[in-house]
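Once you've had a glance at the structure underneath, I'll fire off some questions.
Here the complex is missing a single protein chain, while all its other protein chains stay put.
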Amino acid sequence: MAASPVQVTGTVLTTRRVDAYHALTVVAPGVADRTRPGHFVGVAVGGPSTSMLTRRAFAIHDVKPDYGGTVELVFTVRGPGTAWLADLRARDTLDLVGPLGRPFPLPRDPCTCVLVGGEYGSASLFALADALQQRGCRIDFVLGAPSADRVFGALRARRMGETTTLTTEDGSIGMRGKVTDVLPGVIADTRADVVYACGPMAMLQGVTAVAVEFDIPVQVAVEEAMACGIGVCMTCVLPVIGDDGVTRMVRACTDGPVFRGERVRFEDVGTIPFDALGAPGGRHV
Amino acid sequence: MAASPVQVTGTVLTTRRVDAYHALTVVAPGVADRTRPGHFVGVAVGGPSTSMLTRRAFAIHDVKPDYGGTVELVFTVRGPGTAWLADLRARDTLDLVGPLGRPFPLPRDPCTCVLVGGEYGSASLFALADALQQRGCRIDFVLGAPSADRVFGALRARRMGETTTLTTEDGSIGMRGKVTDVLPGVIADTRADVVYACGPMAMLQGVTAVAVEFDIPVQVAVEEAMACGIGVCMTCVLPVIGDDGVTRMVRACTDGPVFRGERVRFEDVGTIPFDALGAPGGRHV
Amino acid sequence: MLTASGCGGTGRELAQFFDVTRLGAFVTRSITMAPRAGRPTPRMAETPSGLLNAVGLQGPGVEAFLTQELPWLAERGARTVVSIGGGTVAEYTALARRLADAPGVTAVEVNLSCPNIEDRGRVFARDGSSAAEVVASVRAATRYDVPVIAKLASDVADIVAVARSCVDGGADALAMINTPVGMSVDVDSMRPALAAGTGGLSGPAIRPIAVRCVWQVHAALPGVPIIGMGGVTSGRDALEFVLAGACAVAVGSALFHDPYACPRIQRELEELLTERGFDRLADAVGLAHHPPGSGPRGRTDLEESSL
Partner (left out) sequence: MLTASGCGGTGRELAQFFDVTRLGAFVTRSITMAPRAGRPTPRMAETPSGLLNAVGLQGPGVEAFLTQELPWLAERGARTVVSIGGGTVAEYTALARRLADAPGVTAVEVNLSCPNIEDRGRVFARDGSSAAEVVASVRAATRYDVPVIAKLASDVADIVAVARSCVDGGADALAMINTPVGMSVDVDSMRPALAAGTGGLSGPAIRPIAVRCVWQVHAALPGVPIIGMGGVTSGRDALEFVLAGACAVAVGSALFHDPYACPRIQRELEELLTERGFDRLADAVGLAHHPPGSGPRGRTDLEESSL
């Protein structure tokens, strides 16, 4: 289970643009302390008289000890909430709840890990890479996006990873194509023991398929629309197969967002599989 | 009828505190050009994703020709809308509709005018004083408020007026009491021909009673909760006696906010007088 | 793009901002037989993303309307939908008769959210049969080439049933929704915020309820033209109603915030339609009912319950 989350009203330290993304560093000691790689935060958007009720979820990109503890978020403007965030300036305040979710599990022994990031999904991989390297693991990166400006963290990946492979759909940087086009090669070359992935659902599905092919474990961090982020609203569910072989509609926010890839029924996301526990006409009903 | 109003998205030029008030100068050429003393503006509050639907009404305090035309608003924080306004900084934008309402009518010939302002109500009196002085009128001010920090514009009144009398309920500046305590003396001393007043309803009622006693005309600028400010919603009505002697529920925003004081049925504000046109069981029904 | 009844004044006020003849139609406030002074103030209270109002149909009565307001609109050539309100079937009928030979009436909208004096003040719109009775008699009193629009409220257990009654009663089109009844208490004065106690809730807060009503009625009565309204503030909002089944959209409270709302929303809607490859609005009407693909997410199993 996650570290016990807290709510803090933090001060924005810096804002910057990184290609297609915005990065926001916020002073949030209570959150920073407890964060482990893969955690996310729920951010209140819109200010005091806003019409936007739900917090927005963002992966925690970086944690620094400055000012008692800061967290950095990396995001792209998608709708009114992220537009509001992009307008924040230094010294504004930001209301965060975190850290939320289950972080990435780490291997007990040193091994070789391929970290796959799609678009801003790579944001959560650098803290993970750090933790893995501290355990003596070898790291290789595969980062992909539709275009060069949407590949996040290529430089940092090059610094940290043994190898870094980039893909873009328009070929504007790295190989033209998708991460799944190059992943088999990387796994084979590095003789990877495990794959970690964060990015769009379709990518996670593809990455999982590749890992299954190579018969190595894969940990994926999924993204589902969330109303609460703390496990009480049941809106963020997806079908996941349990240890007992039974498919349940589990919460991405507290049972995830990190799952073993092969347990997620990607094909059935957005449905209630007929054989899920409690499905209409299905098991136990 | 008012000058044809326009909507403009203006840039905030300066913000400052004046005792209990906030003053905001906004670049709004189209509005500034058309403004006459007594006009007001409707201000959108809360930003793009706000939950606050209605514009807030503010008297136009000052108009300057800088940057093509600026307007200054003076306000006190009452609720979430004015709190948002108070947080604006220079270079932020503000969405205004104006000028709205019927301005103060000016006398054709030079005469002696007493200008009575309660709290921020005095904000609209300085432009009026200017216009009156240009027509050769003598101006005397009576400004009142509960306490010294809520008397607005005392210095400017002292500069512009022949005499300026201040009243506060706590006696912290000027005479202890209300404007209506001193008004008869001022009218008598100055042999005033006309009274102009802007401030809380109770004050306008008192001022009107005094003017009626002296049998001189009185023009009052009323304040009623407004949803639109442009005359389409019918929420801002109050009972006013027409030229034909018939009481009608008229709109403060477009039929006012300036009315002849003795025509306003202050006692009946907040009711439908039984003899109003279209009253239940009343005239013509 | 229409104005919503009671939100566009007499037309003259909006004409300061844009050309009212370019509206799909100008819808008048609800006209009553006699002049009405309306409700006491406060008549409005702001709520989160909404607005409560209790204006109480203030207006000059039908005679003054016909001499002072309608001619102004007619002279300019504005398409005018006259909304009517009454306390009895007879009053609605008399209003319809009075309008029958007035020039410049494009359509008659029957505001059914008025209390029925003969039924202990029960609102017509909440009772299918009395709503149908009003519509039938207005239809009978109105010229054959002037459409009669029944305006419904969402405060009912089954909006489809009321809609069907009105159509059976002769309504040529339906307008929905009128304001659900709401209330706000001022915690400082510890009294209702409105002098009238309750009021009608409008604005974006009610849009999900309005879209649901349009969706349900369009699903049940696909051939009946629907004028959608409730919280429309942008072209995207308008398109939401169109996709749910409205063939026209009316703008109410948004006019209070943006006097140019109608032409702006019209323009935004046209752009959105063009972006999506529609030549005509008609091609988008009700489209959300018919998924282009047929994947499992495309299934339209719309139980009416929230569960």
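Per-chain numbering from 1; labels A, B and C assigned in written order.
Note that in this section a contact is a pair of C-beta atoms (placed from the backbone, for glycine too) under 8 Å apart; a residue touches a chain by one contact, two chains touch by 3 or more.
Predicted model only: the values in this text are computed from it and were never measured.
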item: Among the chains presented, those that the missing one touches; value: A, B, C
item: Residue of C:G8, C:P35, C:G169 or C:P204 touching the missing chain in the full complex; value: C:P204
item: Hidden-chain contact residue, picked from the options C:A34, C:V146, C:V181 or C:L221; value: C:V181
item: Full-complex contact with the absent chain, from C:G85, C:G104 or C:P225; value: C:G85
item: Hidden-chain contact residue, picked from the options A:A197, A:V258 or A:L277; value: A:L277
item: Positions on chain B contacted by the hidden chain, ascending; value: 51, 270-271
item: Residue ranges of chain A at the interface with the undisplayed chain; value: 4-5, 7, 44, 51-55, 97, 224-225, 227-238, 248-249, 254, 269-272, 276-280, 282-285
item: Chain not shown, touching residues in chain C; value: 30, 40, 47-50, 52-57, 85, 113-115, 121, 123, 126-127, 155-158, 178-185, 187, 190-192, 195-201, 203-209, 211-212, 215, 231, 236, 239-240, 243-244, 272, 276, 284, 287-288, 291-292, 296-307
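Note that only the chains that are shown with their structure count from here on.
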item: Chain whose Cα centroid lies at the greatest distance from that of chain B; value: A
item: Between chain B and chain C, centroid-to-centroid distance (C-alpha), Å; value: 35
item: Approximate Å spacing (C-alpha centroids) for the pair chain A, chain B; value: 56
item: Shared-contact residues (touching 2 or more other chains) in chain A; value: 51
item: In chain C, residues with contacts to at least two other chains; value: 48-49, 204
